[in-house]
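Entry: chain A
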Amino acid sequence: MADLQLKKVVKRFGAAEVIHGIDLEIADGEFVVFVGPSGCGKSTLLRMIAGLEEISDGEILIDGEVMNNVSAAKRGLSMVFQSYALYPHMSVRKNLAFGLETMKVPKAQINELVSNAAEILQINELLDRKPGQLSGGQRQRVAIGRAIVREPRIFLFDEPLSNLDAELRMQMRVEINRLHRRLGATMIFVTHDQVEAMTLADRMVVLRKGVVEQVGSPLDLYNHPANMFVAGFIGSPRMNFLKGRVGEVDGRQATLELDVGRKVQTTFAEPPRPGQPITLGVRPEDLIAAAPDEALLSGEAQITEQLGGETYVYISLSDGSMITVEIKGQAGVKAGERLDLAIADGKFHVFGEDEAVIHHG
Partner candidate 1 sequence: MPARQGRLVRFWRRNGAGYMFLLPWLIGFFGLTLGPALASLYLSFTNYDLLRPPQWTGLDNIKYALFNDVKLRHSLSVTFQYVIFGVPMRLAVALGLAMILDRSVRGVGFYRAAFYLPSLLGASVAISVMWRQLFGAEGLINTLLFLATGWQGPSWISHPDYALWTLIALNVWQFGSPMIIFLAGLRQIPEDLYEAASMDGASGWRQFRKITLPLLAPVIFFNLVLQTIEAFKAFTQAYIISGGQGWPADSTLFYSLYLYIEAFANFRMGYASLLAWILLLIIGAFTALAFWTSKYWVYYEDESR
Partner candidate 2 sequence: MTNKMNRRTFGGLLLGGAAASTLASVGAYAADGSVRLIWWGNPERDKRTNAVVDMFQKATGAEVLPETYAWGDYWQKLATQAAGKNLPDVIQMDYRYIFEWARRGQLAALDEFVGNGIDLSDYDPNQLASGKVDGKLYGISLGANSMSHVYNKTVLDKIGVTLPDQTTWTTDDFVQIGKDLKGKLPEGMYFTENMGQYEPRLQTWMRSKGKDLYTAEGKLAFDEADLAEFFTYWKMVQDEGLSPPADLQAQDSGKMEESMMATGHGLFNFLHSNQLVAMQKLVPDEIDIVMIPNNGPHAGQYLKPSMFFSMAEGSQDKATAAAFINYFVTSNEANNVLLIERGVTGDASVRAEILPKLNKTEQKIINYLNVVSTHVSPLPPPPPQNAGEIDRALRPAWDEVAFGRIGPEEQAKAFYANAKSILERT
């Protein structure tokens, strides 16, 4: 178990800088998820922690020790690869034992550790098979087993569930969660799937284009996104964004005039500027049906998606833009039906011109 510190970490490939000075602290035993769209640098960051990529600038410390010049083999970390990277010519048992043999652990102990790991991941019957004979999910577990068996300081996961089908992915999520609880180890998990991130993380690090957009617990990021990107990235279906501007300002109270809708009144922490362009963000599940004269937004239903537990309705507004509404249960909304919506409990966010949040609802 160890803690991790990133101090102004920079990565350059040739002349191109892809990671721009990241600071981060991860406590011992935390499950941290690096999440973001493709190309945001999350894998690169993970690989720098692992030692598989050179650190162009800045420092990475594990347990207070600078790791910049320490090779991957000597950092005492484990990594689960997206492609599993199991040794195809070795049996599962040998795959698990490989790292221990490298460390010259005595045979009896190796057997014990391998059995334990196999037990935890329920791969006992697979020990004498070769990776080529296993299914995707089985290989996944062997890869995790290989990571566990060496009792590393930190576990690194590089999009390990991306190659699995939906059901297996959900199962493995639960298993990884359980694993974390059982081992209590520090784990850093990289994924582009925000559902995985939300369900597994103690804390999430949202990355975009080599920069940390926001760090916080999943609900933190959900409820208090620092900017439009985080707000739009977290939560499915995506938050609705409506453009508008600040209307009358009276002290800290202001009226927001939406381009497509009516006005909203709210209290700001700091008085905004009148006429200032803003974007209003409201999540699909925070829109509720309202009476036409009290509704904030009105539009025509275009498409209805029935998932059984909830219904998503895609509505086009007066200016042609689309918003999404989530309705609990099985709502019988037909195409073309007119819907009038209001925001529940003032749960909206206001973002300024620079897309940073100015107000949380």
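Per the selection procedure, all candidates are chains of the complex that A comes from, given by their letters.
We take it that a contact is a pair of C-beta atoms (placed from the backbone, for glycine too) under 8 Å apart; a residue touches a chain by one contact, two chains touch by 3 or more; residues count from 1.
This structure is a prediction, so every number in the text was calculated from the model and none was measured.
**Q** Once the contact definition is applied, which of 1 or 2 turns out to touch chain A in the complex?
**A** That would be candidate 1, which touches chain A.
**Q** Under the definition above, what is the set of chain A residues touching candidate 1 in their complex?
**A** Residues 50-52, 71-74, 77-79, 81, 83, 85-89, 98-99, 102-103, 130, 132-133, 146, 150 of chain A touch candidate 1 in their complex.
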